[in-house]
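Note that this complex is displayed minus one protein chain, with the remaining chains in position.
== chain A ==
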Amino acid sequence: MTGANSFSVSGYGPERAGWTRIFARDSLARRLDWPILLAALALSLIGSVLVYSATRNRTEINQGDQYYFLIRHLMNTGIGFALMVGTVWLGHRTLRNVVPVLYGISLLGVLMVLTPLGATINGSRNWIVLGGGFSLQPAEFVKVSIILGMAMILAARVDAGDRPYPDHRTVLQALGLAAVPILIVLLMPDLGTVLAMVAIILGVLLASGASNRWIFGLLAAGVLGCVAIWQLHILDEYQINRFAAFANPDLDPAGVGYNTNQARIAIGSGGLTGAGLFHGSQTTGQFVPEQQTDFVFTVAGEELGFLGAGLIIVLLGVLLWRACRIARETTELYGTIVAAGIVAWFAFQSFENIGMTLGIMPVTGLPLPFVSYGGSSMFAVWVAVGLLQSIRVQRPMSA
């Protein structure tokens, strides 16, 4: 096993020239998963253009500066990139040791949202306003810490070689770890994030090799939970309405169904090649609400058409495909679970986000990874990319 220390290039042998070293057979650069990195970068840059297109005329939110959101999206991408580099540098195994700390911090974060420090936006109290135009969505980071935390618990004894699969007790512990933040997020209430977390838990449990009973049990619990939520009126009226509008947007085209309708019109009118960047009338006319965040895909649909919007899906597909390969090919269960959790997270969020703009999923406030405007989400997904890279880099080179 050379993987562990091949990361730091050893001191013996003649020093190689800079670029040769980078592209040396066993170098870090050679071992990075470039398709994931490039896909993530491409999605972020496409996102910045779409965000710019959606916000350049929205004077009521861009403070009179048409580049306000563009600059911030690029800044977020830069910070996200740096976070990824940091994560790779630290390595997921190092992070494994500080998981309890990370978990504690993120839990504190979501709890703070419920205090007077939190702010309610679009009916969900899931923001912490930091001032100076910055705000945080701690729930995004919780997703990372749930993945890391559950992976730590579930993989501990398996990776130690004690057992082939995590036992029931371990699974229960892992679920308990995830349940706390989920319940808090449910209080906000932020249905989308809860659903994303449930998807993550499913992915994590699947990858951990936990008994099928847990998988099906969880699915059943999820269905029962939905029924219970419906019946006990835990959800607000608007959230139920969103579901109704998803089923039939024509029921109330000026109200709840408005988003869905306008989004579908925007995308549908794009055709094969789209109206051209900055030429979409639906986008310019600001008919689609939340277009720089949750409905950013509609900008692509309208202005870039089937080719542009399809490219986003293809890029996401490349990213997820590579992430699945990383999960399959890494040596330890810990890495596998983390990678699978990330796959579940990205896949669910992408499917839900794009699906709701296409009218095949109910409307919930979930960002499209890399593309939607929003710092917290951007940071979290780049950290996830860093984790994937770290898992890939640290697995033994076969052949």
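By our rule, a residue touches a chain if its C-beta (ideal position, glycine included) is under 8 Å from a C-beta of that chain, and two chains touch if they have at least 3 such contacts; residues count from 1.
Heads up, the rule we're going with is that contacts and distances are computed from a predicted model.
Hidden chain, UniProt protein name from the list "Cytochrome bo(3) ubiquinol oxidase subunit 4", "Penicillin-binding protein 2", "Molybdopterin-containing oxidoreductase family membrane subunit" or "Protein FixC": "Penicillin-binding protein 2".
Contact with the omitted chain, checked across A:A40, A:L218 or A:L333, is made by A:L333. Across A:P35, A:G209 or A:G225, the residue that sits in touch with the chain not pictured is A:G209. Only one of A:G301, A:P362 or A:G375 touches the chain withheld from this view, namely A:G301.
For chain A, the residues touching the chain absent from view are 57, 155, 158-159, 161, 164-165, 203, 206-209, 262, 264-272, 281-282, 284-287, 301-302, 305-306, 309-310, 313, 316-317, 320-321, 324, 327-333, 336, 340, 343-344, 347, 350-351, 354-355, 358-360, 398-399.
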